[in-house]
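Complex shown without one protein chain; remaining protein chains in place.
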Amino acid sequence: MALSGAHDRMIARAAREIAPGMVVNLGIGLPTRVIGHIPADFPVCLHTENGLSGIGPTLPYEAADRNLIDAGGAYVSTIPGSAFFDSATSFALVRTGRLDLTMLGAFEVAANGDLANWKIPGRFTPGAGGGIELAQKARRVIVLTTHTDRAGNPKLVSRCTLPLTAAGCVARVLTEMAVIDVTPQGFALREIAEGLDPATVAAATGAPLSLPEGEIPTF
Amino acid sequence: MALSGAHDRMIARAAREIAPGMVVNLGIGLPTRVIGHIPADFPVCLHTENGLSGIGPTLPYEAADRNLIDAGGAYVSTIPGSAFFDSATSFALVRTGRLDLTMLGAFEVAANGDLANWKIPGRFTPGAGGGIELAQKARRVIVLTTHTDRAGNPKLVSRCTLPLTAAGCVARVLTEMAVIDVTPQGFALREIAEGLDPATVAAATGAPLSLPEGEIPTF
Amino acid sequence: MKLPDKTTAMAEAVARIPSGATVMLSGFGVPGTPFALIQELLRQGQDNLTIIKNDANETGMGVDHLLAQGRIRRLITTHIGLNPRAVAMMNAGEIEVEFCAQGILAERIRAGGAGLKAIVTDIGRDTELTRGKPRLEIGGDSAVVELALRCDVALIHAARADTFGNLAFAATARNFAPLIAMAADMVIAEAEEIVPLGALPPDHVHTPGPFVDHVVALEALSEEYGVVRRA
Partner (left out) sequence: MKLPDKTTAMAEAVARIPSGATVMLSGFGVPGTPFALIQELLRQGQDNLTIIKNDANETGMGVDHLLAQGRIRRLITTHIGLNPRAVAMMNAGEIEVEFCAQGILAERIRAGGAGLKAIVTDIGRDTELTRGKPRLEIGGDSAVVELALRCDVALIHAARADTFGNLAFAATARNFAPLIAMAADMVIAEAEEIVPLGALPPDHVHTPGPFVDHVVALEALSEEYGVVRRA
């Protein structure tokens, strides 16, 4: 999928969520692209649930190892200090809070932090994969998604209508339009994409969006 | 502990319980001594619950590896095809019935197959160690023990008085005096040590002992 | 003491699987999927199978062949989004699909492999995936009882095996293999390379030999393992 400039800025902005020393799982889809924005000497351990800590750069077709993929099927590489493990150990790490951060995709995110990303009844049921445990157990869950779906409907909603992946798990939503936190009072705008105004973001959001006082940082 | 000729014959007899291809756990104490009676080319996999399949011969002090012991603390060795694993995997193997046979020591064995070998209340409580799972889950449990305790009291009893390790688990008892099966009707004499007569064995047994018809094989 | 030889011919090993069997398959996507054993299962004709696998592979690969030939009655899995046939057959009621959170599928299999009856977890508590499952109050919190899973046969792909059945896996091809190896009444492992006893260092064995019943040599590596260009 080709990304627009706005999408590219969103991915670069997402990379800044990663603090030195973190263990991070980047979910399938947009989040995986964040890898490309992490500097080579940045101290971080990327985890993929199919059994690898210490993901290295994604490899082109010619350099790929048939046995070395991430959970999304991309051919990845190791770095010095990588380790392979089985699927039970991989999720042991997730469920015991050893993941400082995960970034996930979404069908819907609600103003109370509920996440739905595994089933659209009657239309598409891929299954939950590792999403439930990532959403429920990572210390911080950021949703990285387009602000609206292909039909233009908001993905940020007052209440999820689709079956939940996990309740109240999302801390922050990062889209091509804005950085929005989930707060006890609902969605709160934190940053805005360069060139956009808050009203446009609010109009594309399916739930009340509180605006900060003063100037809104851009990305 | 030095063994008498009768004890030595018991150990040799015990070795004959091991059929080719079996996976076997030999408990702490007398059972461990069975290793010395297994021929070098005999196809068997010995397991020890501290994390080794494919135990090789016990090593003398000079040749010992400080990291390589059996569950009783004896310095053992590996053979081609040995594998090390953690304690959870080790007991996964036990609890899923992958052990064809275990030989265990006993404080008491009852005529219904109950085994007590971990606690003498108020006197000695070493703890159960791996004994409960070995007794409860090995496909065949043989008790290898002296026929009586140090005070001369029978270890084969009508009903255990000590806290149980596992109920109804013992298939056969092997002592320096006899080979005795646990049957639905209680203890049944199968073989007898050379030079002993059945009455002597029965007198040393704390529960009724049925005798076979015809001649009794000796060992 | 020497360790028994468990090398078996492919056809003979797979012939021990009856129709109606519950079969666990290793593999997460392509890596670790036992493509050759699946092909032999296709050839021999077993049907009415319950398959337990992380995913349903992709079109034209592994599980998809079994689906295409109508051999699968029921699938216990975590994610079938990359196999349109699986999604379509599920929607049409042609196969039963039970979804499980991925790590809980791993733990249910491992629990079966560890001789446990069940595990208790808070995962999926707020989702329809745990609807109808028994609950247990632990520490004032409601948790879900997830039953252990076992199977008749586990089919496993290993990078290397010795003749006793010690297995070693490569990179992310390990995934579910060590777990299903513990959870099966019979374990058949296909290996890219069969090495002599002693060639796998005891500290580096991923699945110990006592769990494995049959070791099958691969004559050629399935084309389904090939690296593919993705969009």
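Going in written order, the chains are labelled A, B and C, and every chain counts its residues from 1.
Everything that follows uses one rule, which is that a contact is a pair of C-beta atoms (placed from the backbone, for glycine too) under 8 Å apart; a residue touches a chain by one contact, two chains touch by 3 or more.
What you see is a predicted model, and the numbers here were worked out from it, not measured in a lab.
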item: Left-out chain, listing which of the shown chains it touches; value: A, B, C
item: Touch criterion as defined above, residue of B:80, B:129, B:154 or B:198 at the omitted chain; value: B:129
item: Listed residues B:73, B:97 or B:212, member touching the removed chain; value: B:73
item: Residues of subunit C (touch criterion as defined above) contacting the omitted chain; value: 107, 111, 114-123, 134, 136, 138-139, 141, 143, 145, 147, 168-171, 174, 202-204, 206
item: Touching residues on subunit A - with respect to the absent chain; value: 20-21, 23, 35, 38, 40-47, 52-57, 78-85, 88-89, 91-98, 137
item: Subunit B residues touching the omitted chain (full complex); value: 1, 48-52, 61, 64-71, 73-75, 78, 84-88, 90-92, 94-95, 122, 124-130, 132-133, 136-137, 163-167
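Note that only the chains that are shown with their structure count from here on.
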item: Distance between the centres, which are taken as Cα means, of subunit C and subunit B, whole angstrom; value: 36
